[in-house]
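First the structure, in the form of structure tokens, and then the observations on it.
Excluded from the complex is one protein chain; the other protein chains are retained at their positions.
Which chain is which? They are A, B and C, in the order written, and residues in each are numbered from 1.
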Amino acid sequence: MRNGLKIATIGGGSSYTPELIEGFIKRHHELPVSEIWLVDVEEGKEKLDIVGNLAKRMVEKAGVPIAVHLTLDRREALRDADFVTTQFRVGGLAARMKDEAIPLKYDVIGQETNGPGGLFKALRTIPVILDICKEMEELCPQAWLINFTNPAGIVTEAVLRYSPVKKVIGLCNGPIGITMGIADQLGVEPERVRIDFAGLNHMSYGLKTTLDGKDISERVIAMLAGWERDGITAKNIADVGWVPEFVEALGVIPCGYHRYYYQTSTMLAKIKEETERSGTRAEVVKRLEDELFELYQDPDLNVKPKQLERRGGAYYSEAAVQLIHSIHTDKRDIQVVNTRNNGAIASIPDDSAVEVSCIITKEGPRPLTMGDLPVPVRGLVQQIKSFERVTIDAAVTGDYRTALLAMTINPLVHSDTVAKLILDEMLEAHRAHLPQFFGVS
Amino acid sequence: MRNGLKIATIGGGSSYTPELIEGFIKRHHELPVSEIWLVDVEEGKEKLDIVGNLAKRMVEKAGVPIAVHLTLDRREALRDADFVTTQFRVGGLAARMKDEAIPLKYDVIGQETNGPGGLFKALRTIPVILDICKEMEELCPQAWLINFTNPAGIVTEAVLRYSPVKKVIGLCNGPIGITMGIADQLGVEPERVRIDFAGLNHMSYGLKTTLDGKDISERVIAMLAGWERDGITAKNIADVGWVPEFVEALGVIPCGYHRYYYQTSTMLAKIKEETERSGTRAEVVKRLEDELFELYQDPDLNVKPKQLERRGGAYYSEAAVQLIHSIHTDKRDIQVVNTRNNGAIASIPDDSAVEVSCIITKEGPRPLTMGDLPVPVRGLVQQIKSFERVTIDAAVTGDYRTALLAMTINPLVHSDTVAKLILDEMLEAHRAHLPQFFGVS
Amino acid sequence: MRNGLKIATIGGGSSYTPELIEGFIKRHHELPVSEIWLVDVEEGKEKLDIVGNLAKRMVEKAGVPIAVHLTLDRREALRDADFVTTQFRVGGLAARMKDEAIPLKYDVIGQETNGPGGLFKALRTIPVILDICKEMEELCPQAWLINFTNPAGIVTEAVLRYSPVKKVIGLCNGPIGITMGIADQLGVEPERVRIDFAGLNHMSYGLKTTLDGKDISERVIAMLAGWERDGITAKNIADVGWVPEFVEALGVIPCGYHRYYYQTSTMLAKIKEETERSGTRAEVVKRLEDELFELYQDPDLNVKPKQLERRGGAYYSEAAVQLIHSIHTDKRDIQVVNTRNNGAIASIPDDSAVEVSCIITKEGPRPLTMGDLPVPVRGLVQQIKSFERVTIDAAVTGDYRTALLAMTINPLVHSDTVAKLILDEMLEAHRAHLPQFFGVS
Partner (left out) sequence: MRNGLKIATIGGGSSYTPELIEGFIKRHHELPVSEIWLVDVEEGKEKLDIVGNLAKRMVEKAGVPIAVHLTLDRREALRDADFVTTQFRVGGLAARMKDEAIPLKYDVIGQETNGPGGLFKALRTIPVILDICKEMEELCPQAWLINFTNPAGIVTEAVLRYSPVKKVIGLCNGPIGITMGIADQLGVEPERVRIDFAGLNHMSYGLKTTLDGKDISERVIAMLAGWERDGITAKNIADVGWVPEFVEALGVIPCGYHRYYYQTSTMLAKIKEETERSGTRAEVVKRLEDELFELYQDPDLNVKPKQLERRGGAYYSEAAVQLIHSIHTDKRDIQVVNTRNNGAIASIPDDSAVEVSCIITKEGPRPLTMGDLPVPVRGLVQQIKSFERVTIDAAVTGDYRTALLAMTINPLVHSDTVAKLILDEMLEAHRAHLPQFFGVS
């Protein structure tokens, strides 16, 4: 028997991996990880080698007894794993580029998680994650699946509804980021601030904020309303400020992604302008990644480079390692994750994934009861949930009409005819990664 | 004691009134109306006289013992009424013109029922209907309020939640029109076709269609998908056809108003073009009305003129008189009305108004249980319901921020900044009819 | 193709059959039945012959073109049937005798529908009805299953949850009987009275009563409260009167079977006394049946004999034939049946059977939305529903512990130890009819 935990990381060649490695190193005294298996596919072998060797140097430098393995053999990595983390990207950044660029040709925001881009990312990702789940059932049935691959909420719900794996958690660094940002603005330590989050991934709201347990929601809302730039929006989203009276009447904290829905025309203009100037966000990220991999290759580098933070994954390792730690130790602290609703948020189906404040126990996350969402936000959340469920059905069945339905009911797409144009062009563009629509080549 | 029913019609000077009169005349043998009181406000006196005198001539010609009264004294009309019908329009067509024109300046569809226009129509109408309800409570507590004033669903919910009157029904000619249209396309008598409707006013879906009790939903959906122009859309909505695969995947019958949400950009283009060519829809209607009143003045006219049908109110009298008849006789037939949800549609609050197939009894409408709406339509319905509830709160409180919230969460409005611009301009334009925001002048 | 309907009646040798035949004869002009197949098992052949021949004489006398077939071949009877009615009794009255007598030895009321007796009747019946459903799926997939076999609600739910047949309706003469009884007390024609029923089979409440569509609930409740004997209780239940203030506070009409729960000790004393005097109810019924079959044998008898009414099945043919007629003609009238809840009664699972006022269409019953049950009755209904669901699970699995659980949570059984004693004795007594517990002999 191993005397430590085995972690398998699918998509191990990601530029984010040093974040994760650093997290396990820092917390090694309380979270006894003994093996980390970084897995990737043939096409990602080069990146896997680069980032994997950096990981090895980091571990060696830190002097912690963690064995880092690099492999293309997913089954070997999964066998007897305690935690499987997924951060793979089917089709890589090239696919994301299309997710963003094609809709934009039709004046529609691509939005790689809850928009048309997210639809296609889900169509590419879900067949792969369901395969992984089948292997987990066989090779590590006791393991937890911690999914970071976006759209994290949709992927989590697909696993819950269409796989044998029930121990799955979708994770996002958003809620931690908002909490950190607000603490920063208040000038207090983050652990004194607690926010009740409820909604869906990239669509969750901060319902109530407490400071040292005292309700300061109004103060925070007023603060948000007063900002020109809110300072809590993730770096990858244009921060354009809210109309103060709107946020005041909304009464809850929106997340950065809400801008795509409450400020659609403004965001569309921004994105078009930025794309004009520097290419799609995917292209910007591509350049950042190329620079990172350049750095990672330096045989003298043995810590996570500062530049990684500009990549947008702040708190990523924090979120993942905190979660694994709390599960492993039955810590019962409050974290915000994507999990089965089971009644936590009224009006959302019990079997749907929601993003909600939970206590984290060894049995997994237990959502705090949130009752019904406030009236003003209930509709949008339901609309995205409809989109999510139809998207999952399209991903599992490979049915063209279901995919068109998902595209048309997405709130960013303003016409069935445009939906069809975008859908057809994207299907063609992603053909290689959509076996359920086109058959395996 | 009267030996017949007393009907009070608020907004009696409407061009639709001959429809209603004709309905009562035709059904007089089974629905013993003895008095119809047409009420209007001072500004509408001239139109009331014209249309009221036509009504008198129609009744005389038909030889039925109905006394038609014209009055500006609402209290006199309401006293001991059995049914109160409301078809008034605060601010008249001039106000509707602004409801449509102002949003259009910002590339937003005004949509006089569920869009920004509907928000303002609700803000103008709700204080008046609540006043009427207070008087009804005093003068005719047993009466039924049959509301035709748009936005009919929002107005009905406002009455249910904020007035003592519980015997209220919101009515729309839409569902009858769709049923008639489909029967026509099938080449069968309308009474052989039954459609389960569920949703909100101007946002209800035909969930299932039967012909002689046999489920023909798939056939009807296929028919709809195949049409270039569907033939069931009300005359006042541009009929642009649906993308066939979208309707097939949707699996239920959308109503004409759904075009504003599933075909937003297409409809916006159409409306801009039409407005360019012939002014707003309000202006078109204004011209139609002027022509109608011209006709109505003819002292030889003593029947409903054919031209009224072009006005868009087809089946209006049918809907109203059928409903009153079924209530009065406890007929227990199925009609589609706006009533308290009470669980008929899952996930919508019990106290909200929904538009749903009901059996009509002497105690009022009893909704058939619909369970939950199909996943693909659930989101949009919830979003409009959020908009409706916030709109009602804004109308009752006169709170600026709540009105801005309603405007921003409306799915036709794509940005909080645009929402504010439209709101501010419309508030100013409608100032005279918004005492709750500006005080009574 | 047949030019009339084919009815298959499982348990055709029942003494009730003449009721049913009379119903089809009376309504033949509007319900064109051309074939009635009376099916029974080998042990029931003699009774089948007697009652079947009477049926033939009745049809001949009436001069209607209905062919009556007697058979032991269930498959032949089911083939291409339009309606299958079930009124069989596994184990016959001898089994019912045990259902009543054994619990009584432990001072527990047997109650053949919702009590310990009902548990065992369900355990015997469910495997048989599920077999019938399998055959229906093969031989008459379009047919409706109209189930009269008690416990009708439990059997209906078992079919809904564990068979491929979705076109199933459970029927009971109780609600008609209550409506008739109240009309009689009011001295008005029954069709002027309408009662909203909601709850479970033998556990439904009359929530609201209207006369000519006017709410007279309070008057009816006061009437009930004032009676020493209520006159609406079925003949097979001791009518002991209610404590007036209790019924007034309850505010809804209880059914006769509620006496077992709200008057347990009183009823227990009554039943013990009656059993002492004349044997169990099953034995009383046995004597009545013996007399009936004596009569039925008379070759000169060609109408339903008056004596059948004393049997307790009043309105039985009324209920069955009305229901079949309304389905066949898409009549859309209101009837009270057992059907899938689907949200009609809040807090009861969607997939459970409930007894509720429905409109009857060609597609089957559509429940009127009832919202939540009144607080005072909600608990008992839920408790019986828990019992029903566990009973069904026990019947399907043949699991001893599940059966013990059902017995213990039944509100008539006051201790787990007594539950076990009763269960063990009844299992042994019914061994021949419980293949799922003891294997097929």
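Criterion: a contact is a pair of C-beta atoms (placed from the backbone, for glycine too) under 8 Å apart; a residue touches a chain by one contact, two chains touch by 3 or more.
Everything numeric in this text was worked out from a predicted model, so none of it was measured.
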Field: Contact set of the excluded chain (shown chains only)
entry: A, C
Query: Which of these, C:Q87, C:Q263 or C:T280, touches the one chain of the complex that we don't see?
result: C:Q263
Query: Which listed residue (C:S217, C:T329, C:Q382 or C:Q436) would be found touching the missing chain in the intact complex?
result: C:Q382
Option touching the unshown chain, where A:M180, A:I334 or A:L427 are the choices: A:I334
- request: By the contact definition given up top, give the residues of chain C that touch the hidden chain.
  value: 242-243, 245-246, 248-250, 262-266, 347, 375-380, 382-387, 389-390, 399-402, 404-405, 408-409, 411, 414-420
- request: Considering the whole complex rather than only what is displayed, give the residues of chain A touching the chain that is not shown.
  value: 194, 208, 210, 212-215, 330, 332-334, 342-344, 346, 350, 359, 361-363, 366-372
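We take it that only the chains that are shown with their structure count from here on.
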Task: With chains as vertices and touches as edges, which is it: line, ring, star, complete or other?
output: line
Query: Of all the other chains, whose mean CA position lies farthest from chain C?
result: A
Field: Distance between chain centroids, defined by C-alpha means - chain B, chain C (Å)
entry: 45
Separation of mean Cα positions, chain C and chain A [Å, integer]: 55
Statement: Expected list for chain C, residues touching two or more other chains, is none
